[in-house]
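Below is one structure, written out as structure tokens; the observations come after it.
Note that one protein chain is taken out, while the other chains of the complex remain in position.
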Amino acid sequence: MARVDVEIERCKGCALCVDACPEQVLKIGKEINLGGYQHVIVANPDDCTGCCRCAEMCPDVALAVWR
Amino acid sequence: MARVDVEIERCKGCALCVDACPEQVLKIGKEINLGGYQHVIVANPDDCTGCCRCAEMCPDVALAVWR
Amino acid sequence: MSSPKKVFTKGNEAIAMAAINAGCRYYFGYPITPQNEIPEYMAEHLPATGGEFLQAESEIASINMLIGAAATGVRVMTSSSGPGISLMQEGFSYFAGNELPAVVVNISRQGPGLGGINATQGDYFQSVKGGGHGDYKLIVLAPHTGQELYDLTIKAFELAEKYRILTLILGDAILGQIKEPIVPWIPEKTAGDPDRDWLITGAKGREPRLIKSLFLADGEMEKHCWHLQEKYERIERDDVMLEEVDTADADLIVVAFGSVARIVKSAISQAREAGLKVGLVRPITLFPFPRKRLFELGGRTKHFLVAEMNTGQMVEDVKLSLPGDCQVEFYGRPGGSVPTPEDLYSIVSENCEKLQA
Amino acid sequence: MSSPKKVFTKGNEAIAMAAINAGCRYYFGYPITPQNEIPEYMAEHLPATGGEFLQAESEIASINMLIGAAATGVRVMTSSSGPGISLMQEGFSYFAGNELPAVVVNISRQGPGLGGINATQGDYFQSVKGGGHGDYKLIVLAPHTGQELYDLTIKAFELAEKYRILTLILGDAILGQIKEPIVPWIPEKTAGDPDRDWLITGAKGREPRLIKSLFLADGEMEKHCWHLQEKYERIERDDVMLEEVDTADADLIVVAFGSVARIVKSAISQAREAGLKVGLVRPITLFPFPRKRLFELGGRTKHFLVAEMNTGQMVEDVKLSLPGDCQVEFYGRPGGSVPTPEDLYSIVSENCEKLQA
Amino acid sequence: MKQVFKRPESMTSKPFHFCPGCHHGIVHRLVAEALDHFSLREKTIGVASVGCSVFLYDYFAVDVIESPHGRAAAVAAGTKRVLNDRIVFTYQGDGDLAAIGTAEVIHAANRGDNITIIFVNNSIYGMTGGQMAPTTLLGQRSTTSPYGRDCDRDGYPIKMTEMLAELEGPSLVSRVAVNTPGNVKKARKVIRQAFQMQVEGKGFSFVEVLSTCPTNWGMTPQAANDRIAEEMIPYFPLGTLKQKDVVDVL
Amino acid sequence: MKQVFKRPESMTSKPFHFCPGCHHGIVHRLVAEALDHFSLREKTIGVASVGCSVFLYDYFAVDVIESPHGRAAAVAAGTKRVLNDRIVFTYQGDGDLAAIGTAEVIHAANRGDNITIIFVNNSIYGMTGGQMAPTTLLGQRSTTSPYGRDCDRDGYPIKMTEMLAELEGPSLVSRVAVNTPGNVKKARKVIRQAFQMQVEGKGFSFVEVLSTCPTNWGMTPQAANDRIAEEMIPYFPLGTLKQKDVVDVL
Amino acid sequence: MYNDVIMAGFGGQGIMVIGNLLAYAAIVEDKNVTFLPSYGVEMRGGTANCSVVIDERDIGSPIVGRPMSLIIMNRPSLIKFEPRMKPGGVVILNKTLISPDVSERDDIDLLALDLNAIAEASAGNVRLANMVALGAYVEKSGVVAVASVSAALKDALNPKYHKMIPANQKAIEAGAAAARG
Partner (left out) sequence: MYNDVIMAGFGGQGIMVIGNLLAYAAIVEDKNVTFLPSYGVEMRGGTANCSVVIDERDIGSPIVGRPMSLIIMNRPSLIKFEPRMKPGGVVILNKTLISPDVSERDDIDLLALDLNAIAEASAGNVRLANMVALGAYVEKSGVVAVASVSAALKDALNPKYHKMIPANQKAIEAGAAAARG
């Protein structure tokens, strides 16, 4: 059981987390946040292993991981 | 046949040439030049081999060597 | 474009373009906002002229590379802003002592300290009183439009060469960043005389030459300082530039330079429409300062208002210029806050009211 | 020695000794003649106080080390001369923006450029008008004897702390090199208040603090500049220092600072002996300049003579201070030529003659 | 479930102003984590430099002094000489440290000043809009090398880490990258070691972090991230060139 | 008899102002000999630095520009960029080059500026009266290290030659001494090579010359000369650390 | 006739592009013009804005203290600039990102458009929302002819984007049409 949370208003949609996740849990969504960015969304929450690779790569500390 | 000449007014009496000369040709004299220095003199002119070691060491380019 | 000779150009680019057209072939500089378009333009266009753009490791390196290049007699330039110009002050002083010609551009920004990139005129004192050590002056030119940035850059190279002096173009973030249509032109003379008798070129078939600022013999340095002083006096006599607007009948004369002068122009035309007799004196050369003309004007008009984007710097030179019976008011906005035409209009009309009272 | 409390001391050493006695425990500096006795004294004596002397790799490093140390609230100092002080101008501007307290000594020498090591007063403008970028001021103290070098060094630390400002001691080669008997003393307070709410000490049990000079929010930088301005006005109100000699009945008042003032004193006593009514105003603080007092004096005495070892710098501040109907003459010797008492006596008496005519 | 990844305590909650995908954010976090690791927040003083990282103070919950451009090492030296029981670090870009600040960093290193320097090498001037840095790669275009960096005119990209490792003073000199989760982990370890050196009074520690500037490289964040492995690391090899004895901290 | 040793033609006849026994005079002569060797006098531009050698222009019969303290390499770079067919050299002391001028020399080297730098390392500030230099040896007393240089406070004597040899730009980086007739001969050869590099357009050449300062070392000229072999060379080893292809010139 | 406008939005929304384009359009009509960009913290984050002043006479101040018109692409910009507006001024508001309710002035002429949608619909590219806004502004204010804006595209755009001129023109026209109502 693991979970990744996105702090949407911190996300700038750089997609480094998307590339880093070995399980394709994350993807860039269609929505725009207040900063004007298309932010990341947790597309496949169930596949998350809590490995933290996404969070390690997130330049904006927008991700939190539970395990 | 070799000769070393001292340009007296350039000499500051540092004696580096005296130390450099393997033949003890040069020594610091008693006279004081216009700059106030006790300058070097050619004490044993006949022993000069014209090897130029003195001149190489003279910081004030006060020596000329003939051979 | 309908008017074929007009080019819509950013202020910084106007300077760079003018420099190249004035024959400047070497540029040494270090990045700093808000003047980066100058080195960037130079980097793009100098190579094609056979010249060279070199990015220095710092402003200190820039100004010293400028010394090395200026000594050869070519037209050279650097540019920077506040903090970078401060770092060049030792170099400025050496330029003065060495009597070398070159052009430096200061697209000034907020200060003191790191400040920010908005426009101010807080570097007036540094420019005209000498931020470096010793008794010296630079020629300081203060353009107020894109076209004038272009024209005065060309003038700067000419004056630098005429007097063997560092010439500073004092702009600000507004002037550097603004885009306006300008008409470029090419001056007749785009290089210094190659026969000047002080150029450092290698002592081929002549006596060795020396560029220095250390004079040790008794009284020699004093002589050198008076020689410089005499040169500065010649500059004050021959090369003052200013613009006057509606001064002939003015009850109040505003004195302002650079971008503020431009904003003042808007305020003044509003004031004239409102029937207020207001004029403008805009010093174009900050050194030499238009002392004589101000003194003349002060014979007739007794009220002056100095407007600057700082807490009061040029106002001192205005006071020093005017007859003792003139009254000088000051309006200032420091730290990057730019007065609007409305601000200036209201301060002008306030002053006029006081006059009537 | 017959008078036990007197110490025969070189000016530079008087400064260093006073600094240590004022609680200065850290010194960062780079060698330059004619002030080397200051770092040398510090290198010898600071270790025993538990403090530290560190020779920096350059004047730029010195002034920046000073920033880092001043931010912790300890008493710190650096010293240099002309070229080195020029290199510190960016740092000076940061000190102003950051509002940090520290003491800098300029034992000035010939300029512009490399100049030489003789005394001048060519750095007056740099000191009082701000050689760095932006609108700012330093407190500038101008001692004229060994004892005063000592006393004003102590004062400099106090003022720096009182206002969170960089305080500059402007001496020259004469003052730095001269040896005189002085009486050392120790002030009561030799350290700043450890509870000042801006000290950078690590955010233990409190909110983190910040020393900065970049203010980005709309209008914030302008506010900061006006805040600084307000502080400068307070300083002008509360901390002007000057010396007056024989001004009460003077027909001619000489204005001079530092070592020139001292030479003027000889000339004036000669003049008084010759029956000439000559007085002296000696600004001790160059910023704040004794404007108010000069204005008052200008109500009675209408003729002033400014004597400086430069081509005319303080003379501008004198003119700006005096009522419009005063006449101000200037006598200057730039480039390291020091006027003798005889020179000054003859210029003083010439001026008195003109007055009579 | 336990939270296994969260914002370090030495960081504030303020969102970064950095451009999307800029590695500065990762490096900030790693530094904050190192401070957390040794519980240093309350005794740390950061020295901010001039560059995109100038707003350090908004993101670190520590005392901060803003340094003039290039002079952070001198400012830090001044602070540390007075408060030698505090932890003092600088955070500098490649324009700041490898150009205008060359002398200051070399002499701080040579003196063995007991401070830590985090050197973010993104091979360009970020804040000022993409001018050539001393570290710009050969052929790389920038606004002041519009035809690509030319070694005949501009010289070779400078390797600060290699140069500093030549000196006696430093206790740790290392180059890391943060372009993959694995490299981030290695970088975390080295940055920790750097602070440990300071904690143990071993003298000057220096970590160069290869970093992206998607904005001024004219690349997407992803392409910029890829460039680190493709172009930066081959020229600027990763690894620790100098290290005094240290207990492993990971 | 033929004159086998005489003043080089690139030198003027003015007697040096240097103190008795100061090696500056020997180094001046060797540089002038190198100019003579390649017949460069009429196309050479010297850049004088601030230090005891500031009066370069009195002794060399070449055009000279006086540089601000520490900035000779930048001044020379400016000159050379314009007049790239002239020979440009700087002559700098260890205060000038290894302290205040650190950044300028490193970046001139890194750019591979086609200039020659003669670096006279006498481990002290001569002109200003004997303060500690970055090259002052550990334990050495100077007016600003009255208790001897302390590596904890002041760091280790800096080895500029070793540091510069790390860079790509230079064509020649070497350290020589002039304390014995034999070393003078070697130094002559290396200084010639340095100018040859420039003549051949090979880029930045740098020669460090270990040198005495009897006055500020508080020694007789002879004792000072001996100190070179006893203390200086062991810490600053002689030799060429970097050299691009060159035809032997001796 | 004197006219001024401040345009503001996120960096990346093409504010500078339309400011520049409007200036070129003024040049097409042989008018005097000043274009003054102003950034937040150099380039990162923050908002970008620019001022354009157009006049037949010489232009005094390029600084616009109390704007006659605004093009507002994001919320912070509305909050910053609306209070300074002259009464009766024209505002083009990007309804895609800001609700018109945020506006606090009732003495101005506010036109809220779903710029992204119009851009998508007219030119098939949301990134041309800026052009839609400019078209609407020009139409509403009459400061220059819409045709002049279209004509200026080749001067204002980098040649490498010239192939996008037709799409830009469509977006501008669509903006103008929306402004006509």
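Note that the chains are named A, B, C, D, E, F and G in the order they appear, and that numbering of residues resets to 1 at the start of each chain.
Operating definition for what follows: contacts are C-beta pairs under 8 Å (C-beta built on N, C-alpha and C of every residue); 3 or more make two chains touch, one makes a residue touch a chain.
Note that the structure is predicted; figures quoted are calculated from it, not measured.
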| item | value |
| --- | --- |
| Residue in contact with the excluded chain [from F:S67, F:T90, F:N110 or F:T128] | F:T128 |
| Contacting the left-out chain in the complete assembly, out of D:H224, D:R262, D:H303 or D:K319 | D:R262 |
| Residue, one of D:K6, D:K162, D:K223 or D:K302, that touches the chain absent here | D:K6 |
| Hidden partner chain, residues of chain D it touches | 1-3, 6, 8, 33, 116-118, 174, 177-181, 259, 262-267, 269, 338-343 |
| Residues of chain B in contact with the chain not shown | 32, 34-36 |
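In the analysis below, only the chains that are shown with their structure count from here on.
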| item | value |
| --- | --- |
| Graph separation of chain B and chain E (steps between touching chains) | 2 |
| Most remote chain, CA-based centroid, reference being chain A | B |
| Chain C-chain E separation of Cα centroids, rounded to whole Å | 38 |
| Whole-Å gap between the CA centroids of chain F and chain G | 62 |
| Shared interface positions of chain B, touching two or more other chains | none |
| Numbers and ranges of chain F residues touching at least 2 other chains | 54, 66, 68, 99-100, 102-103, 107, 134, 153-154 |
